[in-house]
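The next block holds one structure in the form of structure tokens; read it before the comments.
A single protein chain has been omitted; all remaining protein chains appear in their positions.
Labels A and B are assigned to the chains in the order they are written; within every chain, residues are numbered from 1.
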Amino acid sequence: MDKKWGVYFCTGCGIGDALDIDALAKVAKSEFKQQNCKNHPFLCSKEGIDTIKADIADGVNTLVIPACSSRAKYEEFRFGPGIIVERVNLREQAAWTHEVDDEDTQMLGEDLMRMAMTKVKLTELPEPWQVENLSKDVLVVGGGIAGMTAAMESAKAGYKVTIVEKGPALGGYVGKMYKVAPTKAPYDVLPDNPVPALTKALEDNPNVTVYTGATVESISGGPGTFDVKISGGADARAGAVILATGSVPFEAAKLGHLGYGKFPQVITQTDFEQLAIDGKLKNVERVGFIQCAGSRDSHFLSYCSAACCVESLKQARYLKEQNPAGQAYVFYKDLRAVGKYEYLYKQVQADGTVFIKGEVANIAGDGGKLTVEIDDAILGEKVAVQSLDYVVLANGMVPSTAFGTEPGQTEAEAEAATAKEKTEEDDIPKDVILKSDLLNLNYRQGPELPTLKYGFPDSHFVCFPYESRRTGIYAVGTVRNPMHVGAAIEDATGGAMKAIQCIEGCAAGKALHPRSGDESYPEFAMQRCTQCKRCTEECPFGAINEDEKGNPLPELTRCRRCGTCMGACPERIISFKNYSVGMIGNMAKAIEVPDEDEEKPRILIFACENDAIPALDMAGLGRLQYNAWVRVIPVRCLGSLNLVWIADAMSKGFDGVMLLGCKHGDDYQCHFMKGSELAEIRLSKVSETLDRLGLESERVRFKAINIMDYTLIPSILDDFAQKIDELGPNPMKGF
Amino acid sequence: MSADKEQATPRYAPDFHQEFRKIENGEYASQCMQCGLCAVTCPSREMMDYTPRAFFKLIHAGEKEKVMKANTPWLCTSCYLCTVRCPRGIPIVDVMHGLKHELAQKSSKDGVALLSKVFFKTFMKRGRLFELGFTNGFMMGLGPPKALKVTLKQQDCALDMVKHKRLPFFPPKKIKGAGQLKKIYNKAAALQKEAHKDGV
Partner (left out) sequence: MANKTILVVGGGISGLSAALEAAEAGREVVLVEKNPYLGGRVTQLHQYFPKLCPPNCGLEINFKRLRENSSIKVYTSAEVESITGEKGNFTVKVNLNPTFINANCTACGKCAEVCPVEIPNAFNYGLDKTKAAHLPHQFAFPLKFTIDTAACPGASCGKCVEACEYKAIDLGMQLETLSLNVGAVVWATGWNPYDASKIGYYGYGRNKNMITNVMLERMAVEAGPTGGKIVRPSDGKAPETIAFVQCAGSRDENHQPYCSQVCCMATLKQTTYIREQYPDAKIYIFYIDIRAMGKYEDFYVNVQKDENVVFIKGKVGEITEDASGTLELEVEDQYAGKIIKQKADLVVLATGMAPPTRDTGVPVGFEVTDQDGFVVSNAAEVGISGAGCAKKPSEVSGSVRDATAAALQAIQGTVGGGN
């Protein structure tokens, strides 16, 4: 595009008082040869905006707006497609946080201008990436309650769906239930099993194709173009995938200490459902339900299976229904009838069910009946509950993703791995991906979704529960997280929403969460690729496959546009139209670094645009004053940090470089999962180089901050500046 | 799994819990979730063998003997604070009352039950208490050997009361409209029964 520039300064909100705007305009005019510079005392006013709009009407298409943060006044400064807009944050980052009418503040303002002008100079308007033969169909893997719901809900919104179910019929675990736990007020009546009606509705729906007794043999491609091979020879193309393979009950055979396998009357929750279906509870007099059979037990499942308390309450009602004189006992640690299930709990108590809190000590035979011995926490003694016809183990759930072998871990391969010398890549913690034979993805990083603790392919995020590590593939129901039936239905409905959104996003050529709507995408200058495989290994989303020679084969609809590949690439061959190694490098180079004798050190900061940048904004809003030596460059994610930036900054004469990004480790906060972690690993590699150059490695530092650490910004920056001052000027300065 | 080899005591036989559910308001005892708010609330808790919460637990555990012998229901002063506060909405006072009623009916020889029964009978007759008649009635109910024992134990107290004219020999006058009182009582009893049928 032919850029026609306009630079629009706002002098309001104290900007004009703090900074010499004419001098800033001079930067644009003389250093960047852009003469169309205008000032306005209230740029976001209608009048101010109209000035800009008038220029746009005259053909201006590249706007530099030195005013406030881009997080403020976003509606006013939105000029539609085809226009490049760069907001220069003079207000929060200069005027409000530094001394008014001061030489250092002015230098900061001018550098902000240089960075922005350089950035815009190197920015191209992205054009959306459109895939060919995009499919808007949804593939649902797993035909249990979650999968069936996801399919039905997608179909109801007008999308075609394919369900692949391993078993001979739809229904899954819930399909084998007599009734289900209530999902609506008054929460104390057990509704009939919804599976038969749902099965019929799906079978009758012309938009739904059901494969039973079938598995997914392979999935290749990416969102919008998933090519699916289904066992039995069928093929399908799908736009998004919903993983709803559910969970399996924890293996009761391991619960020998609770009498399973020893006494035939010790049964599982599943067995009890069958007894209820068969109407066999009529003559059953006493039933004991043992909660947390396997769950909340560090020997078996450390987690709580979340559904079992409600399930046992439901089953206690079965007994009451089929034999009103029957007596149920629930042996529990904490009765977890959360939320509205309190009503069900009360109803079951009203039925006469007795609840005994404690640790079960033993199950004994009792002349054809059973005795449960329990350390009764309330009575404060060990008691024996006798003459039980059945003991039902609430045996919890294990996600279907938790089974399978690790890829590449045949014995020979494992040996080879230990023998291999430790390389740079070994520092990067490996994802856990088991060959669980559910999705069989043709992805370079492994065939299934990476899992978190206990084998659940859950999202790590509280606020974005559907965000899996594989774009366009959403886990729903008990495969994702232990949950009860009602939650699984909700979860599946939401999963269908995400699948549909993924499809529509791909169709529009836009990125999905968290950079939703971004039209830029990474481009690879393949002629310079050395097949080092860093990009294919480090992409947090498995977006890049490899050919036999090790060349990257990016699947762009899988890409989340974080730029981690760009940061990883030692040859710097990966770039976006509006974000590249060269662009950021040149922004840093555009900053004026004063000579040593001026005693004005310079610190370059690469800051995560989601957390660190808003924190800087809030520091500004609070008028917190901080060091004027710092120059901040926002990055999409610290994962996009390319080491050349640091090398260049040091040789340019910067006295220190700081990375401000998100916490990593077990409770990582990076919304691109691995970005800040990778940045710190990369940074550790720099130390050596710095030492070789005779530079102190303390000059380069990673600091984890979160968005609410804004009150700490001054001390973080000032402390670092002081450290740099102590180290003295960068000896490379002036070379 | 507990490692200790402590012998387990058989408890929680369902018969008594089921039996208890059949007495007036007894079914509410099943709804106790063992939070213990009643225990903290009760003004008589220090003197009770078991707090209401612990008492309900014993009912669940089928501890008939402990329940029947406990002073808990008898020390209930019907202040209703527990009932007002119970998070499960259990009409605790009514459960206690139902049990007292049951005990009074079933075991007229039981001291506290008998006392309560005679007290009520005497009271309803005039709308006032006639202490001497009440004492006599209680002694007769107990039967000679027990009555003698109690009389000996209580004689100092009785003599003191006589001295202070607190134990008149003649019955007091009936209150005005004693018949009405009875009607009120009957109506209240009926209402209560009705209300509990709805499970409030």
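Criterion: a contact is a pair of C-beta atoms (placed from the backbone, for glycine too) under 8 Å apart; a residue touches a chain by one contact, two chains touch by 3 or more.
As the structure is a computational prediction, the values presented were derived from the model and not from experiment.
The hidden chain, counted over the whole complex, makes contact with A, B. Which of A:Asp104, A:Glu321, A:Glu342 or A:Asp366 touches the hidden chain is settled by the complete complex: it is A:Glu342. Only one residue in the set A:Pro264, A:Pro429, A:Gly517 or A:Gly550 touches the chain that does not appear here, and it is A:Gly517. Residue-wise, the contact with the chain that is not shown comes from A:Lys498, picked out of A:Lys498, A:Arg560, A:Arg602 or A:Arg631. Residue in contact with the omitted chain (choice from A:Glu285, A:Asp366 or A:Glu490): A:Glu490.
Mapped onto chain A, contacts with the missing chain fall at residues 12-14, 42, 44-45, 68, 71-74, 78, 153, 156-158, 183-186, 296, 302-306, 334-343, 346, 377-378, 380, 453-454, 456, 458, 460-466, 481-483, 486-487, 490-491, 493-498, 500-501, 504-505, 508, 513-514, 516-518, 610-611, 614, 618, 621-622, 662-663, 667, 669, 671, 706-712. Interface residues of chain B facing the missing partner chain: 33-37, 39-41, 45, 51, 53-54, 84-89.
Assume only the chains that are shown with their structure count from here on.
Those residues of chain B that touch chain A in the complex are listed here as 1-2, 4, 6-14, 17-18, 21, 27, 30-34, 57, 60-61, 88, 199.
Here chain A touches chain B in the complex through residues 257, 286, 325, 327, 329, 335, 345-346, 349-357, 359-362, 371, 373-376, 378-379, 381-387, going by the rule given at the top.
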